[in-house]
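What you see is the complex with one protein chain gone and the rest in place.
Moving on to chain A:
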Amino acid sequence: MDGVHDIPGKRPRSPEDEGMEDAPPTKRSSSHSPPEPSLYSPMPPYNATNNAGDDSDNDPYYQSRTRSRSRTQSPSRSISHHSRSLSPSTPPPSKPTELHYKQTLILRGHKKAVSAVKFSPNGRWIASASADATIKIWDASTGALTYTLEGHLAGINTISWSPDSTILASGSDDKSIRLWDMTTGQAHPVPFIGHHNYVFSIAFSPKGNMLVSGSYDEAIFLWDVRAARVMRSLPAHSDPVGGVDFVRDGTLIVSCANDGLIRVWDTATGQCLRTLVHEDNAPVTSVRFSPNGKYILAWTLDSCIRLWNYVDGKGRCVKTYQGHVNTKYSLAGCFGVYGSPPLQQYAFVASGSEDNSIVVWDVSSKNVLQRLEGHTGVVMGVDTHPNEQAIVSGGLDRTVRVWRYREDAVETVTAHLAAS
């Protein structure tokens, strides 16, 4: 893999692009070489003006199609915010009550809103998908642009890494799913064709042999990755499917839809094993298994994220995380860990918000540990690094931002402008 230094032919290289970043695009070693001054211009602290333009919210394409839920909600219901109950229970003394993530990188380059960001499982790369129909692969430590993957005909909603980090899959509004070879930066010649409408969410199985996809056409397909064929179609929902995920051993799939249902499926038989529904019936836009697979985290358009225990009884909601704004977009988030592992390891939930921030909650106490401010638009996607204390986020302000845990107060923000 290290020998691959050729630039994929698809990548547009305008002359000024060449001038901007001569060597780094293919620089993939994680050596922390000092950044070249021309490359990384120091940026003022993060609420600086973003001259790239903040008009993403007015982007007609994005508004109308990409992941904005058309389901009309009575405003009264969605606004009826349950007053946040920050229980004053004091956490155990050793447990940190706040986190100190600081912005370290701003990655610019996408021409439209960023819809999803993901660290690769080996922690080496960041993939960001955008409504501009491209995926960009960045070096996770330096922020250098490695690849720009072009091939989709419409905006991309979702991306998923294969477990060995060699393949990236992407689902798009052009109804197809594509695989990208990370060793070459080339697209796999056979796209996955089968969905009748926008592909909203995809997830690789833990072995990488299967891919599950949820679509606006209300169907969930289970794909044989090797043969690029539909193995099984799950008669899932009666509304667009918002999110899908595999459990850690691959035996279960969870899906959610605008009809407010969360369903758990048996991968081997394709049968529904459990249905979770909250009585408000708010559209569920995104769903994830916990790292140990015992809980399901679900985002709903009533500005709540709920943690479900799906095993006990008929399944019950054990935690509700509030404090972010989510009434319109399909926001995504993730689990992360803090504390000093392995003795003191605690879990947090991080999510984007429509108030341009990223909110981090403690899983058990539901307290907000930190709000990461910096984005100038809705934060669509958040992901945590598999083994470092880092968070990546992307949003409607077209930027991808990397946040790292820093105890010291020194804020060193480097912005990286790629192929603008």
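The criterion applied here is as follows: a residue touches a chain if its C-beta (ideal position, glycine included) is under 8 Å from a C-beta of that chain, and two chains touch if they have at least 3 such contacts; residues count from 1.
The working rule: contacts and distances are computed from a predicted model.
*Asks:* Look at the options "ER membrane protein complex subunit 1", "NADH-ubiquinone oxidoreductase chain 6", "WD40 repeat-like protein" or "Ribosome production factor 2 homolog" and return the one that UniProt uses as the protein name of the missing chain.
*Replies:* "WD40 repeat-like protein"
*Asks:* Taking the full complex into account, find the residue in A:G185, A:G208 or A:G381 that is in contact with the omitted chain.
*Replies:* Selected residue, touching the omitted chain: A:G208.
*Asks:* Could you tell me which of A:D249, A:E373 or A:E388 touches the chain that is not displayed?
*Replies:* If we include the chain that is not displayed, A:D249 is the one touching it.
*Asks:* For the chain not shown, which residue from A:P96, A:G123, A:G315 or A:P386 touches it across the whole complex?
*Replies:* Of the candidates A:P96, A:G123, A:G315 or A:P386, A:G315 is in touch with the missing chain.
*Asks:* Against the chain that's been left off, what residues of chain A make contact? List them.
*Replies:* 80, 82-83, 85, 87, 89, 162-164, 166-167, 179, 188, 190, 205, 207-210, 224-229, 231, 247-252, 264, 266-269, 271-277, 290-295, 307, 309-311, 314-315, 317-320, 335, 337, 345, 347, 363-364, 366
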